[in-house]
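Here the complex is missing one protein chain, while the rest keep their positions.
Chain naming follows the written order as A, B and C, and within any one chain the residues start at number 1.
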């Protein structure tokens, strides 16, 4: 059985820009925070991976489609699904959706704001060389793999 | 009766710097997120204050003492107490404490990391001129005022 | 005649993360700063576009390939070339290259670190609706259009 993981965040001033909306680069950070929350929940926080597994995840490719803006105080849901897994990399499909009751009544809830494909490689923490994803993590990713049977 | 408000956050890569610790400027953003959470919980999100009360809070002074560093995956608690209130400004005492079970066993829990005094003024959202704190908000702040009798 | 535009930046602690490298989301901000510098040099700073042309640029799509990391004190060059232009959007090809004499002698200079394609739409500043790129700007973009004859 597989499932999506998602994390909720709320937009503060620090996330916005003078256009009155969330600054586009910040979505990449929101997506990192969702992936980190998934790993933390699964018992593999980034600091444990680095210190005990000598492993660091690095984003090697990110393709983002920004469909609608998010505003101050919006409640967003950031999802993570693992769509493919190779020896030393995974691909995640991540979406940012507006959820909850919004301040502005003109805004629909459950609107897709950002649709992203993020490729992530595993490297050694000390030498920055590619390294295989450990089997413990493969099991975690399999749970969030929308294509796994 | 008065009480402290606090918000928990978890440290992700985006919050850290090449020194291996949380970048010092980010604590100001953590403190904003705690104040915003307090206002949101009290029914006055920043966007409502701006759109319905024509009111914006601006930080006019911040005095921070950085006592200990925070690390990747640390769980922090950011507190807010209102220590004084005038017609068009308040002063908050805010502390960032490491809490929860930490990844590194060498770190003590409930350590004070940052101790801050933040002065905040209320201005009109449209003209940026000083304006009185509305009575609805004065009641909110009084609840979190550690000096109120 | 056409040409590339580029802007140099130097990496400070704020740009880095606990992995010891530049945090990946920050490259999107570096690319914005290069595009803004191009517009400023051409006489069309973002604030003028907003206030006098009722125009805002929004990133609608970003495809980034992160090839090599950048480190503290690295000098980077961020280039901008306009590869296509439509009525209300442009596509930019942007690259981040390490340049200059580097602190670490193991690092080659003129290494390509990030390769990006950024799609940008023009919307009205007041209503956020799509709007045509004004002819003054079309002339600017044509100068930096690597496919224009």
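Going forward, a residue touches a chain if its C-beta (ideal position, glycine included) is under 8 Å from a C-beta of that chain, and two chains touch if they have at least 3 such contacts.
As the structure is a computational prediction, the values presented were derived from the model and not from experiment.
Q: Out of B:52, B:65 or B:86, which residue would touch the omitted chain in the full complex?
A: Once the missing chain is taken into account, the touching residue is B:65.
Q: One chain isn't shown here. Among B:26, B:89 or B:122, which residue touches it?
A: Considering all chains, including the one not shown, the answer is B:26.
Q: Quickly run down the residues of subunit B that touch the omitted chain.
A: Residues in contact with the chain left out: 19, 23-26, 28-29, 32, 56, 58-67, 69, 128.
Q: Residue by residue, what part of subunit C touches the chain that was omitted?
A: Missing-chain contacts on subunit C: residues 10, 12-14, 29, 32-33, 36-37, 40, 45-48, 50-51, 71-73, 103-104.
Q: Give me the subunit A residues in contact with the hidden chain, please.
A: 13-14, 16-21, 23, 25, 71-72
Keep this in mind: only the chains that are shown with their structure count from here on.
Q: Where centres are the averaged C-alpha coordinates, which chain has the largest centre distance to subunit B?
A: Looking at centroid distances, C is the chain farthest away.
Q: If you average the Cα atoms of subunit A and of subunit B to get two centres, how far apart are those centres in Å?
A: 26
Q: Which whole number of Å gives the spacing of the CA centres of subunit A and subunit C?
A: Inter-chain centre distance comes to 24 Å.
Q: With chain centres taken as the means of their Cα atoms, state the distance from subunit B to subunit C in Å.
A: The separation of the two C-alpha centroids amounts to 34 Å.
Q: Multi-chain contacts only, two chains or more: what residues does subunit B have there?
A: 13-14, 71-72
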